[in-house]
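The structure under discussion is supplied below as structure tokens; questions concerning it will follow.
A protein chain is absent from this complex, but the other protein chains hold their places.
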Amino acid sequence: MANALPRAGAVARFAPAVTALASSAGLVLAEMVPPGQVNLRGNPSDPRFLRAAGSVLNCLLPVGANTVQSTDDITVLWLGPDEWLILTAPGGETELIERLRAALGDVHAAVTDVSGNRARLRLSGPEARMVLAKGCGLDLHPQRFKAGQCAQTTMARVGIILHQLDDRPTYDILVRRSFAEYTWMWLKDAMAEYGGTIAAG
Amino acid sequence: MSTYSVFSLIKNAFSNHQEWDRAWRDAAPKASYDVIVIGGGGHGLATAYYLAKEHGITNVAVIEKGWLGGGNTGRNTTIIRSNYLWDESSALYEKSLKLYEGLSQELNYNIMFSQRGVMNLAHNLHDVREGMRRVNALRLNGIDSEWMTKEQVKEFVPAINIDQNVRYPIMGATLQRRGGTARHDAVAWGYARAASARGVDIIQNCEVTGIRRLGGRVVGVETTKGFIGAKKVGIVTAGHSSVLAAMADFRLPVESHPLQALVSEPVKPILDTVVMSNAVHVYVSQSDKGELVIGAGIDAFHSYGQRGSFHMIEHQMGALLELFPMFSRLRMLRQWGGIVDVCPDASPIIGKTPVENLFINCGWGTGGFKATPGSGWVFAHTIATGQPHALNAPFALDRFTSGNLIDEHGAAAVAH
Amino acid sequence: MTNTHRTPTGGTVDRSKTISFTFNGKSYQGHAGDTLASALLANGVHLVGRSFKYHRPRGILSAGSEEPNALIQLERGAHTEPNLRATQIEIYEGLTASSQNAWPSVEFDVGAVNNLFSKIFVAGFYYKTFMHPQSMWMRVYEPIIRRAAGLGKSPQEADPDIYDKMHAHCEVLVVGAGPAGLAAALEAARGGARVILADEQPRFGGSLLGSRGETIDGMPALEWVAKAEAELRSHPEVTLLPRTTVTGYFDHNYLVMAERRTDHLPRGSKPGVSRQRLWKVRAAQVVLATGSHERPLVFADNDRPGVMLAGAARTYVNQFGVLPGRRVVVFTNNDSAYQAALDLHDSGAAVPAIIDLRKSVDGPLARKARAQGIRIITNSAISEVEGGKKVRGVQVQALAADGETVTGPAESIACDLIAMSGGWNPAVHLFSQSMGKLRYDEALAAFVPNLSVQAERSAGACKGSFALPACLAEGAEAGRAALAAAGLDAAEPARVPTAEALEEQPLRPLWIVPGKKPVGQKGKHFVDYQNDVTAADVLLASREGYQSVEHLKRYTTTGMGTDQGKTSNVNALAILAKSLASPIPQVGTTTFRPPYTPLTYGTIAGRDVGELADVARVTPIHAWHVEQGAVFEDVGQWKRPWYFPRGAETMEEAVRRECRAVRTSVGVLDASTLGKIDIQGPDAATFLNRMYTNAWLKLDIGRCRYGVMCKEDGMIMDDGVTTRLGPNHFIMTTTTGNAAKVLDWLEEYLQTEWPELKVYLTSVTEQWSTASIAGPKAREVVAALAPDLDLSAEAFPFMSMKEAVVAGVPARIFRISFTGELSYEINVPSHQALHVWREMMRVGARYDITPYGTETMHVLRAEKGYIIVGQETDGTVTPFDLGMDWIVSKQKKDFVGKRSYARPGAVDDGRKQLVGLLPEDPAFVLQEGAQIVEDADNRTPIPMLGHVTSSYYSETLGRSFALALIKNGTNRLDQAVYAPLDGGRIVKCTVTKPVFFDPEGVRLHG
Partner (left out) sequence: MLLINCPWCGPRDETEFSYGGEAHRVRPADPSALTDEQWADFLFMRTNPKGAHKERWVHSHGCRRWFNVERHTVTHQILNVYPPASAPQPVQDIEAANGDAAPASSQKGARS
């Protein structure tokens, strides 16, 4: 049941979702086109589970706290000691789920399509850290939270998954869809003093 | 005890106020008493006062580990109201409110009870429904209560924002005009003075360290000033009830939590009503000194530390400015915390314990101050007669076994 | 004539920049770098306010945040702010300020009549009067008290400024950028630590800003400060925050700071920039270098304008180039005031005398003063102050041997300023807030830090080390120790800045300075300036038994002003101790509570105002609802369409139309807000069986079942439909408001009670967006959307689920109903939900598909007697009370809540049951929340049977109806009960079963 219909961004009322950020010097915010998202639960001390998941994902499951593993096709975020979020291309989740379920067989695990669950906001630019610090209590100093790390935390009353992509720094903020408009408004407000802009669609 | 009045003030002015008596005698403990009340807060002092006044029992000691009124009596936001949902609760709090209405005169101590009205705001349909339910229940119980439209709210409280384009617009409110505030310390001091005048011993800086029993009956208390015998003992130690219960080897359905409050710098009168909001979680009044007195909910965790976390205050201020945007430039002057005993049904426990002649009065949660006179009155009755008064019979400890809880959670989602 | 009191040179103000401002309607000029206080003093203005109770004229006492007197109403209109300290306001062009608590003017204040009655207005007088007659309190006495109290005025308009917040983390937070703080920050920074250095003043330097002549490392002190600041700036991990007050020290080294970002600029000149910022700092280590506050001496009429702290006088002349007086009498009990005398003298002021309470003085400072020709009068006191609105002179008398009285002839000395010093209190406020324990130091006659609880250390004056070399050494040591404690290695040996030590002689604490008459008889010995508390008040309180420090504070209000007693606490405590003949440490100390200095509410709220006040959760269809002109209802944080008015329709008309559409054709509800939990694992059915009251082991795949979840006390907590997707796979729905709570509840049981169960839960609330299509034509609409799906009742019966492609999108369709109609709930991924919705509206148009909101949903479900958790239930209702015995399994041995049904309270005769009510007047809709009684009687009190939980007009029934919880309700069917309403109307109602429409469920199954 591959589904090629376009995917609406969660803040489409304010700005269209984009597929990539244009490289620019300043502080920029965008919603990315909602990626395929798969929630994976399983016991990491069960080698069968790890083997099955690793064979489909073609990478190790990140079992260290707040870590991320990536291949060209997917990104796997550690959410907890038995939970991961797998991001893939929009529409890629259907096949991924089928493959994961097939590989896992009767291993006790849960594979769930959550592509619609969260919006992916991207904040990039030299002041991005300051913007986040206005609402997020995590220590985001480059020595403490680096590119390739993720965390489930809160920002401005909202639960988020924060994923640092590069040293610019660029962050992905994965937020429940119904909270996305609020999060967007909050980020826009917090960016204002740094002259932040919204990425063109 | 000399009588307080404007004439006694003038008279004393001529002697440069050198002749005033002590407000209460600071007593040394006797070997034994008919009744020992553990806890010199408002409830304990009121209990001692009514034991003497209503039941003629004057061989009474109030034992306080620190200074009188140093617990929640001196740490609350001084709100008085009786607009509780259930019949049992509203009857008890109404008894208290009625006693408050003549208390300054009865005690000859101005407790500054000011019936400026207590308003509970409704911000959504659920609030409206619950408000109506409460207004009707109170009215049919003979307790004053009314519903106000948002326009009436604005007329009554001109500083409030009833703009409907805000996140949580005001849809209306309930109002109890007889509700209000009182000077909290004065309630403790007034009861102390009146109880002392009737012969009650008030013993400060004396900590109870054990409860001595013989054959399942209480016989006295161990204290930092030695053993003091007693025929009957009442525990009224809000915040520390579980600690005292543990001394008598029983447990309570009580958890101690921090409850924080704060005041602004004093300003000229701007708010004449007590305004409360469950939905946005804040309540505010302005004291006679001009300070805005503001409270909110309890911290989630257990604590005996008399302080909570700052994020509670942050939330509280957001809520306040939602109701009163004009207060944004005013400033927080002082912030503090108390320890409240919280029961699973948000109602108090007043009655017997598993130990004979040992009685307990606790679990008032966030609502103890308003109950002070009524609580003391029924507890004195319970101790004196050995049986609860009809007003506190429903609030016995055994309701947790029978399941006959008096669930006031809807009533007390916001602490006050 | 301006700046009459400005010295020709000196100070750090920028004399090239002149700034105009207005005070009490009069124009003045000052310089950049001036505070309002220094600028007023430069213009010879001392009288700035009136006191709280007696309306006594008051001047400027201090030069910092401890100021109790010089409180100002700053600006007008929306920008106005009460109670600001003139000593902290940086002047800016166009500043407008005025005195408070004075009418008609600060010069002539009618309220000063209170001073005449001050003999009566003693501490606590209001507890003793205003009681008779009772009615007069509210009507007369209290309004007068209220009007008299308060200081400044609240703004009357919304705040035009914005505020924000910032989280910060560091290894070392240094509070205070005086010599100790700078030395600490330097050591920590050199070790590579993340350092935050915050100071409440606009410039770094602390006490050095007001000093003269001191050198550090061989250079003038301010040069050293500049060099230190430059070095700190060069370390990339150092954050320097001037104009930032650390106001609160909370658990686990969490500190709160307020940064004033634009207050020093003309109002409105920095649009978009937050005016004040709240910093929330988690510091591994804290160095407190918060300095100290000078104590006033408690002598008769020590509150006259022109009585100033000696240290402040020194600051005015040294930092601001302002002579606060031309003829200055210095009054002291310690050496520090000699510095002020010398600097003032050096700047051209006459210093006719230093009056020293000590029996003799012969330290280096005293020798220096004598060398300058300044007369020192030892063992003497000021026994009277001359002058009302301004000091004109003093009378000096010798102290008796015991220091309790003055003796001998009085000497008059003319002066226009009294610079006093009663010693210094270390600023232990933050240390005390951190729960550190204090110790009383006899030599300093002050409290100093003793036992730390949190990861902090004090250095310098706040630790009681007042001498500059000690401040520098302790600062460097503290910075280094903090570095080590934070786990960092110092890169180099400590570099302790050096300064010259000046030997000081011990002070003589004389807590009440005797005057001509005994205390309380003539002249007022003020302890707390702001609250007008005198030594006599303290003694009175003690006499009346208010002898604990807290009683004293509360009875006299000492220390309760906006300065929080920074200048008064120790004096009050000492006088109390003296009255009790107890040592000070035995009497105790007061608790310092946050904030250190008052903090605007705007700062604490930050951006949590206006549209950011709270999250507004919206569904994927929200944009469409807005387009359609929906009116929204707040349900928890959600915005849900309440109804969809067409044209000029009222709500009632819209709801009737929507109801009609569903019952006669087809309507659609956005049900996306319902909670959805994906449940997978071999024990999933077992788990559901334990959490729900009914049986779950045998549900077929593809079938749905309604369930009720209770708490352990047996009371209903939530309900919803759960569907079996596979042998080990379920999808649960919850109510909108309880979605998160139910997930938490289930996780808690799984993890903490039954970890052996193999079940995984995943929230999919927002994965799926839900359109609930209901009505006789629902099947036609779904058929048009999903042409491949067999929708026959046989293939797709009530309470079952099918997967299908709907408008091109893979969907789950549940045939369940909350309206009593044929109904399908179409779930599609949220990111394609709006597309599906629009398609649905397009294909449904031929059936006049009608969007409906929550109000219509409520009416329709109530007609069917379906409950809403939170409306028919309130945490005290069991399934049995709702007549839902059928949903509580008798077979299951245990489930959450079961045991509680065996308690006496659960089977009590007095319990209420859910019934229907039909008002006698079919057009009258009862109020929800109306109470029900047995008799048509208007008396109160009257026993109540229960209350109306839901009440509507039914378009379908053509009449009003209600649901109610009523005592013994099931036995009252067809009987009359009454609802006495506010206003006297009594509505007669007939009790019915709580199902009003299609009781057989024909339409559901159709």
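Annotations for the structure displayed:
Note that the chains take the letters A, B and C in the order they are written out, and that residue 1 is the start of every chain.
Just so we're on the same page, a contact is a pair of C-beta atoms (placed from the backbone, for glycine too) under 8 Å apart; a residue touches a chain by one contact, two chains touch by 3 or more.
This structure is a prediction, so every number in the text was calculated from the model and none was measured.
When the full complex is examined, the chain removed from view is found to touch A, B, C.
Contact with the chain that does not appear here is found for just one residue of A:A53, A:L87 or A:I198, A:A53.
Summary of contacts with the chain left out: across C:D402, C:E756 or C:D909, the touching residue is C:E756.
Contact with the chain that does not appear here is found for just one residue of C:E504, C:E747, C:E934 or C:D982, C:E747. By the touch rule set out above, chain C reaches the unshown chain at residues 250-254, 280, 282, 435, 453, 712-713, 744, 747-748, 751-753, 755-756, 893-894, 898-900, 902-904.
Residue-level contact of chain A with the missing chain is found at 43-45, 47, 50-51, 53-55, 57-71, 79-83, 137-138, 147-149, 151-154, 159, 164-166, 170. Looking at chain B, the residues touching the absent chain are 240, 242-243, 246, 251-256, 300-305, 309-311, 344, 400-402.
Please note the rule applied: only the chains that are shown with their structure count from here on.
Of the two chain pairs examined here, B-C and A-C, it is B-C that is joined by more C-beta pairs in contact.
Centroid to centroid, with C-alpha atoms defining each point, chain B and chain C lie 22 Å apart. Among all residues of chain C, those that touch two or more other chains are 280, 608, 611, 614, 616. None of the residues of chain B touches two or more other chains. Chain C makes touch with chain A in their complex at residues 164-169, 194, 272-274, 280, 282, 607-608, 611-612, 614-620, 622-623, 638, 673, 678, 680-682, 758, 760, 762-769, 805, 808-810, 829-835.
Partner chain C is touched in their complex by these residues of chain A: 1, 3, 5-10, 12-13, 34, 39, 41-42, 82, 108-110, 112-118, 130, 133-139, 141, 144, 156-158, 176-179, 181-182, 185-186, 189-190, 192-193. Against chain B, in their complex, chain C makes its touches with residues 79-83, 119-120, 122, 125-132, 134, 137-138, 142, 145-147, 149-159, 161, 163, 248, 250-251, 254, 256, 280, 518, 520-521, 536, 540, 543-548, 550-551, 554-555, 557, 560, 562, 564, 593-595, 598-602, 604-606, 608-611, 613-614, 616, 633-635, 713-714, 870-871, 874-876, 900, 903-906, 908, 927-931, 933, 940-942, 944, 947, 980-982.
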